[in-house]
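Once you've had a glance at the structure underneath, I'll fire off some questions.
Apart from one protein chain that is not included, each protein chain of the complex appears where it belongs.
And now, subunit A:
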Amino acid sequence: MALLSKKDASLISDPLADNNPITIQVLGICSALAITAELKASVVMAISVMFVLGVGNVVISLMRNVIPSKIRIIVQLIVVATLVIIVDQVLKAFAYELSKTLSVFVGLIITNCIIMGRFEAFALGNGPWRSFLDGIGNSLGYGIILVIVGFFRELLGSGTLFGYPVLGDPIEKTGLYALGYENNGFMIIPPAALIVVGIIIWVQRSRNRALIEEA
């Protein structure tokens, strides 16, 4: 990529695969379990986290030389909370419908470990541009897992994708359901997300054995 140096590009690409925040660092699991019962919620959450992490990383990075190390965690927390509240208030005033859809996610964003993790591990020690790329990269890595989990949970649990029935109607018994197929109710409860994430972790580590941790 001509736009980004090789080093910068790896900030985006690493979290997508070999340094994925969910499957490798095992952060942000809580929200990955909570909101992936449907694909739409996964996408909304991914975009929200991308915004907060991208902007938050830049803000923290700009402040990195003046933040007292003793209270840096609190400062980080204040920055995330402020950003989220600003977005929430502005949406409530100008895009009320959207703000209602997002209200569920506000609390989950503030407490998302990936956000605090990236502030602490990256933005405090790097410039704003690189921090921005790191934020985008990590939220993409987070988002891609959310979308994969959401895809399987919604498809197998409800037989729909983005709310549209793709396997036929389970009550009228059309499509696949005419052949005796049933939705798997287990897929829509949170433990199913843990299993899907587990399978992703397994597949990823069996393709790249270097990722397997020493016991």
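Keep this in mind: a contact is a pair of C-beta atoms (placed from the backbone, for glycine too) under 8 Å apart; a residue touches a chain by one contact, two chains touch by 3 or more; residues count from 1.
The rule is short, and it goes like this: contacts and distances are computed from a predicted model.
Among the names given as "4-azaleucine resistance transporter AzlC", "Putative oxidoreductase, 2Fe-2S subunit", "Manganese/zinc/iron transport system permease protein" or "Na(+)-translocating NADH-quinone reductase subunit C", UniProt records the absent chain under the name "Na(+)-translocating NADH-quinone reductase subunit C".
When the whole complex is considered, the residue among A:Leu4, A:Val58 or A:Val75 that touches the unshown chain is A:Val75. Here one chain is not drawn; of A:Ala17, A:Ala34, A:Val147 or A:Leu161, the residue touching it is A:Ala34. Across the interface with the omitted chain, subunit A contributes residues 34-38, 40-41, 65-71, 74-75, 78, 82, 85-86, 89-90, 92-94, 96, 100, 103-104, 107, 153-154, 158, 163, 171, 185, 188-189.
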